[in-house]
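A single protein chain has been removed from this complex, and every other one stays in its place.
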Amino acid sequence: MGGRAGLAARVGTVVIVVAVLAWLPQYYGTTDTALFAKALYIAIAAMGLNLLTGYNGQVSIGHGAFFGFGAYTTAILMNDHGWDFLATLPVVAVASFAIGAAVGFPALRVRGLYLALITLGLAALFPDLVTKYVHGTGGTTLVQPPQPTSPSWATGFAPQNDQWRYYLALAIAVVMFVIAWNLVRGRFGRALIAVRDHEAAASTIGIDLARTKVTAFALSALYAGIAGSVGVMITGLATAGRVETFQLSIDFLIAIVIGGTATVAGPAIGACLFVFLEQAAQDAFPRQPLLSPAIFGIGLIVLLFVLPDGVVGGARRAGRRVRQLTRSRHRPQLDPSTTT
Amino acid sequence: MDVDLFISQLLNGLSSGVIYASLALALVLIFRTTGILNFAQGEMALFSTYFTWWLTDLGLPVALAIAISVVASFVGGAFVERVIIRPFEKSSPLVIVIATLGLFLALNSLAQVIFGTDAKQLASVFPHTVWTVGGVRVSSQTVGLLGMLSVECLLLWLLFQRTRVGLALRAVASNPESCRLLGIRVGAMLMFGWGLAAALGAVAGAVVVPTTEALTAASMQGVLVFAFAAAALGGFDSPLGAVVGGLVVGVARALTIQYLAPLDNIELVMPFAIILGVLLVRPSGLFGTARVERV
Partner (left out) sequence: MSLLEVADLSASYGAVRVLHDVTLEVDEREIVVVLGANGAGKTTTLRAISGLVTAHGTLRLAGESLLGHHPENIARRGVSHVPQGHGTFAELTVDENLRLGAYRRRQRDAVAADLERWYTTFPRLASRRGQQAGTMSGGEQQMLAIARALMSRPRLLLLDEPSLGLAPIVTRELFDTLRQLNEELGVGMLLVEQNAALALQLAQRAYVLEAGVVVASGPADDLADDQEIRRAYLGI
């Protein structure tokens, strides 16, 4: 679908989706709303990681570190220095971008699976850095910032604090989505893909390889940092265990693979699916909490096999097949008496 | 500088280094034969080690338990390749990475469900003696591990360089399609590679765990990161490189903890800094043969 009709349809879809997302906290209770909010901030991180991994082909399993960085930066600024939540976001954005760029430069010389390995080092290193440099409540590395409360003017639609925080998260997520969408549709998006698919060819048509790859890293770090800020705003707790940081890095990857790497929305959808799958696996065996990672792991493998290009890819293929079927049904029958 | 302290830290580093090296061997084996980074290697070894513990719990002597576990792990590894990894042979490397991560999660939790979450004690195959050589304490565990690693390295080298199967394994890693055209059963080779790596992992777990406090679900997670560092340092397609890499990583870590006070608590920086440095200068690692990258 192209042209004006296509654009209208896309915008319409986005509006409907946002409307549904906005309605959710009105109907559902606190626990569910928190779950939806988690889906939102995982989605932000996943969208950013997809810019790096899906569109630019650089696999990172260390973005949990950037998430944690954003979480702690926001938490410390709010807790120790009394900042307002929204005011911390630009700081996190700039700082995450800078660190991402700093990581992206040496990454230029390291390829493929070795890069994945180095980023693993990031995820492994971050908790140690936090232990060393962050002094939180009671000497441990937990930081618990005050969480935003619902302002008086919002009492109409968000009387409760958790609803207000959800809407904050939603607004930020929508903004990040629109930014990513615009980036991908423009020159930068094409450069990302060109560099991923054929570096030599990309450089001959004048694309600056280093700048593209480093910017991709920096942007993905920015997204993960913002996601971390939103995360700490929702949960009220910044922590950095080794397992957690590694787990988060994997969660982002899972989200983009489930959702599909070929679109901006795919990772967001994948994030939602992932959060619900995780919860479902936990709810399935309430008396055997140990079983849920096993179910999740097996379920993930099955899902990967059935939908190799993610949910969005699978939906597209299904749509194509439906269109093929309807097209062949409308083909006019040849009349043997009239053919020469 | 206190020479005795240095030497004892060196030996500390070596003893943890052999731990990293033994898991790194398995990682290198899989990468060499299938081009996959198996993030589930540690948990496969963990599962094997739990199985070994269970056999000793039934009353079998440790050495026999390890032997049975090695055979069972070989079968298990081949099974994992055929059932879980093979369906993804045409998928992108990212999908395969995630599949191994899914396997990581599944194995870790299944081990806990089947064998219980309490910490287990696993007896060691090596005697617990400490020798004093020239004023320095050397543990027989470390020496035993080093010896075992050397034997493994030698056997792997013989396999790859002197046997028909080993040659076929290297060919499969190089160009699977050409192998098919020569009548080599690529699938069987892949299963063999994974089975062998799983067997190596079983050995690694069984000799490594007794040197730590106890067998728990987290036993292998710390090791995995360092094992990857060791394998990367060694070039990912050289068994000897994995061993040397493991020792270097272990020693670097011990010396960092001891001598670089500013890096206190973040001594992980050292091994990764080493890897990064080596990769920047020699992208295929210290011992690796330069090859066309797969990703």
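All chains are identified by letter, namely A and B, in their written order; residue positions are counted from 1 within each chain.
Here is the rule we go by: a contact is a pair of C-beta atoms (placed from the backbone, for glycine too) under 8 Å apart; a residue touches a chain by one contact, two chains touch by 3 or more.
Computed from a predicted structure; not experimentally measured.
Interchain touches from the omitted chain, evaluated on the whole complex, reach B. The missing chain, though absent from the display, is touched by one residue of B:63, B:182 or B:260; that residue is B:182.
The chain not displayed touches chain B at residues 164, 167-168, 170-171, 174-175, 177-186, 289, 291-292.
Convention: only the chains that are shown with their structure count from here on.
For the pair chain A and chain B, the distance between C-alpha centroids works out to 32 Å. The touching residues of chain A, counted against chain B in their complex, run 53, 59, 61, 106, 109-114, 116-118, 120-121, 124-125, 128-129, 131-132, 242-243, 250, 253-254, 257, 261, 288, 290-294, 296-298, 300-301, 304-305, 308. Those residues of chain B whose C-beta lies close enough to touch chain A in the complex are 37, 84, 87-88, 91, 93-95, 97-99, 101-110, 112-113, 117, 218, 221, 225, 228-229, 232, 264-269, 272, 275-276, 279-280, 283, 293-295.
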